[in-house]
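With one protein chain removed, the remaining protein chains of the complex are shown where they sit.
Letters A and B name the chains as they come in the text, with residue numbers starting at 1 for each one.
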Amino acid sequence: MENKPKLKLAVYWGAACGGCCVSVLDVHEKLFDVVAAADLVFWPIALDFKYKDVEEMPDQHIDVTLFNGAVRNSENEHMAKLLRQKTKVLVAYGSCAHMGGIPGLANFSTKEDIFKRAYIESESTVNPDGILPQTEFEVAEGKLTLPVFYNDVKTLDQVVDVDYYLPGCPPQTERLVEVFMAIVTGAQLPPKGSVVGARDKAQCDECERKKTDNKLIKKFYRPWEIYDDGETCFLEQGVICMGPSTRSGCGVRCVKGNAPCRGCYGPSSEARDPGAKMMSAIATMIDAKEPEEVNKIIEDIVDPAGTFYRFSLPGSILRRKITN
Amino acid sequence: MRTFGKGCEEFYTLSSRKNIKFLMFDQENELPIITKAAADDNCDLLIEMNEKLSGKTIEIPADMVILMVGTEAHENVKDIAHTVGISIDGNAFFIEKHPKLDPVATTTNGVYIVGTCQAPKDIPDSVAQAKAAAARILATIAKGSVTVEVTTAFVNEEIFNEEICCGCQTCIKVCPYTAISFDAEKKVSVVNEILCKGCGTCGSGCPTGAIKCRHFTDTQIISEIEGLMSMSLLMDAQES
Partner (left out) sequence: MSYKPTIVAFLCNWCSYTGADLAGTSRMKYSPNIRVIRVMCSGRVEPTFVLKSFREGADAVLICGCHPGDCHYHEGNYKCLRRYELLQKYIQQMGIEKERLRLEWVSASEGKIFAELVNEMTETVAKLGPCTVRKVMETIS
């Protein structure tokens, strides 16, 4: 391995919380293995590089880029396109780049509504002149610019061509190391467009809770409304758990912590829409035949869109709320 | 009075000779009322009824009144119906596949219904139906093979060398024919394609997309949607 040229690795963030970058840092002592095999050529959160350093790189210079975060503004888009051009293998890293993630929930509102709330209406805002962010502003020293805030949050693959997806909010560091080591050792890579670092089988396969076929729900509970016995399948207790339609790979972390799965790893390769399959399955479990009775039970699913598409609204079929 | 069925007329004549009288009450008016007779009535009970043919209210003295109790289905028929995968009607009697064309078979292959589980009936009718069912079964056996549905569901296997079914068991109660069972060793659901009738409900209820419905797969239906809609758009474009 010593004779092999070192891999050039880049990590970049779009509309993200920073958790994905932290998950990269979480390699802890494995970091020595990583730096032994790779040079980090660009990672704004940890290392001082400028955009122009990337711009000056020849095309395909970077071997692997982990792009985390969704595409929310013109800067995200510019960097996504730039990194695509400079990178051999572009990985959508984490739920936001993969399916839109939590920032993707902004697709329930519009740019105007978000600006109004954030810069005018919010309780902590004092903005009597109602000034909203401008993309260009003249000062004595010259022109200041800000990226353009888009109306829609997009997934990475809605902007550029993506080679692999590494899902999770954030992805489990162990999975990252596995994938990274596979690349370093030259193991055969899966076909382009594959999801790596997660299995196609859903969470239930690894979940240790007791499961039966008795999934008939008379009432839905939110997790705080019941005393979870810590043993029985959440769905059988009437708590919505996204486990059955979510890839495993995280080690069933949420359920092991007695919280139902929320679906950050996304659905299996057989699902065309991230939330629709689970919506269909949950509805199937409702134990009622009369429309009134069914509706009464459904009333307890307060926010179906937010529940079934928590991490995946921009990557879903409808992508955003339709406003006229 | 006209009696129902072969030999019943003779039965009626015999009964009449034995001084059994048949009266019909008017169902639209009040039902017969049975009261305890007075001490000097020389009988125990009195029945007051609207006799339909004469239109008069008559009183009949009686020593004993036997009420005919309606036939009710057994209380656990729902469990039986679910276990073997057949339907019940509003009165909880089993429903045949077709009242005229297939009166002893059910919607589940290999399950036949005979006698009062289907509807109240007498002994000759039950026997006749039992013989019909036996003949129907023999006909199936004599053929030597059974034709199964082609539009069955199956649990998808071997995608990326890994079965996709995660063993959540959502599908098992969904199947009206109990065709899906859980393989505890492999931790996956298995569709018995001989029992499957191909309704596709399990395919829609499967949260992972592991269950596929032959001839009605997601891919096929979505292609249909795309095809239909692109045609529509094309037609719109041509018109405008």
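Definition applied: contacts are C-beta pairs under 8 Å (C-beta built on N, C-alpha and C of every residue); 3 or more make two chains touch, one makes a residue touch a chain.
This is a predicted model, so every value here is computed, not measured.
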Residue of B:49, B:105 or B:174 touching the missing chain in the full complex: B:174
Hidden partner chain, residues of chain A it touches: 108, 152, 154, 158, 271-273, 276-277, 279-280, 282-284, 286, 288-289, 291, 294-295, 298, 301, 303-305, 308, 316-324
For chain B, the residues touching the chain missing from this view: 85, 87, 90, 107, 151, 174, 176, 197-201, 203-205, 213, 216, 218, 221-222, 224-226, 228-233, 236, 239-240
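Rule of thumb we're sticking to: only the chains that are shown with their structure count from here on.
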Centre-to-centre distance between chain B and chain A (centres being mean Cα positions), rounded to whole Å: 50
Interfacial residue positions of chain B with respect to chain A in the complex: 156, 159-160, 162-170, 172-174, 182, 187, 201, 204-210, 218, 222
Sites on chain A touched by chain B in the complex: 190, 199-205, 211-216, 235, 243-245, 248, 267-272, 277-278, 280-281, 284-285
